[in-house]
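Accompanying notes for the structure given below.
Apart from one protein chain that is not included, each protein chain of the complex appears where it belongs.
In order of appearance the chains are A, B and C, and numbering begins at 1 in each one.
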Amino acid sequence: MRLFAGLKSQHGTCILLEVPDPVCVEGVRSALKARGVWTSGARIALNHSFSNLDDTVNPGDEVAVIPPVSGG
Amino acid sequence: MRLFAGLKSQHGTCILLEVPDPVCVEGVRSALKARGVWTSGARIALNHSFSNLDDTVNPGDEVAVIPPVSGG
Amino acid sequence: MIGLTKDPIDPETIRRAVESDELGGLCIFVGEVRSLTSGRETSHLFYEAYEPMATGKMREIAAEASVKWSGKFALVHRVGELKPGDIAVVTAAACPHRNESFEACRFLIERVKADVPIWKKEFGPDGESWVEGETAS
Partner (left out) sequence: MIGLTKDPIDPETIRRAVESDELGGLCIFVGEVRSLTSGRETSHLFYEAYEPMATGKMREIAAEASVKWSGKFALVHRVGELKPGDIAVVTAAACPHRNESFEACRFLIERVKADVPIWKKEFGPDGESWVEGETAS
């Protein structure tokens, strides 16, 4: 799992997360929240796109937590 | 009276207009229309500002016919 | 920078004239001469202004913007002969936030198009004609 901004400052650039197999994005989100790796309004990106909660996460997928963005 | 754009092409840069004394902008407009020096949507400027119909035109005032503008 | 010019307009010079450390949002509108207008080819244009009134109106418009928004504003219109691709007009608004910069920049160009005494004559294969009233540019 890739992390950015505030979450990266707290938890590092990358964390390993144990999840059931198969797992959907919602399952990943629950596991992250249970570990305290979450921030209000964050979204999960799967292979560089915002995901839906019921998308399946497959081995090898690039998963990232996207806190509310602040570009511009 | 100063003229611009299409009216200038037809009538020249400047025309002399005989009007009653005193005269207001509405009187000037009527005299212009009677002479055929008018175009739909034109406005009359008095000393470089758009005028109201009841403004008085004094000797020495700079009067101009402003056809609908097309800058930009 | 407010007024008329016979020389080519440089949008970057205008941007630098309005930018400032406290103004985070800058919106610039650049109006260029099109090669086609309503399906007709344009070989060139001639812009004529009623100069003292046009300059006065442009200052008035900038002053109106300053009442509505805090920021720095610029509007420059070119006069004389222009070819397709040449810049005819630039309006710019630098404001603390982007919403005002868009609104103010839009206000400036709309007011120029409505009230500044400038007229264009179009030259094309079918001859020449003065344009009166707003075109859809």
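Here, a residue touches a chain if its C-beta (ideal position, glycine included) is under 8 Å from a C-beta of that chain, and two chains touch if they have at least 3 such contacts.
Quantities reported herein were computed from a predicted structural model and do not represent experimental measurements.
Peer 1: Which displayed chains make contact with the chain that has been left out?
Peer 2: Visible chains that the missing one touches: A, C.
Peer 1: For the chain not shown, which residue from C:Leu26, C:Leu75, C:Val116 or C:Val131 touches it across the whole complex?
Peer 2: C:Leu26
Peer 1: Counting contacts across the full complex, list the positions on subunit C that touch the omitted chain.
Peer 2: Residues 11-12, 15, 19, 21-36, 84-85, 96-98, 101-102, 105-106, 109, 136-137 of subunit C touch the chain absent from view.
Peer 1: Give me the subunit A residues in contact with the hidden chain, please.
Peer 2: 2, 4-6, 9, 39, 41, 45, 48-50, 64, 66-72
We take it that only the chains that are shown with their structure count from here on.
Peer 1: Which chain pair has the highest count of C-beta pairs that touch?
Peer 2: B-C
Peer 1: For subunit A and subunit C, what's the span in angstrom between their mean Cα positions?
Peer 2: Distance between chain centres: 48 Å.
Peer 1: Can you give the whole-Å distance between the Cα centres of subunit B and subunit C?
Peer 2: Spacing between the chain centres: roughly 25 Å.
Peer 1: Averaging only over C-alpha atoms, locate the centres of subunit A and subunit B and give their separation in whole Å.
Peer 2: So the centroids are 70 Å from each other.
Peer 1: What are the residues of subunit A that contact at least two other chains?
Peer 2: none
Peer 1: Of all residues in subunit C, which are in touch with two or more distinct other chains?
Peer 2: In subunit C, no residue touches at least two other chains, as defined above.
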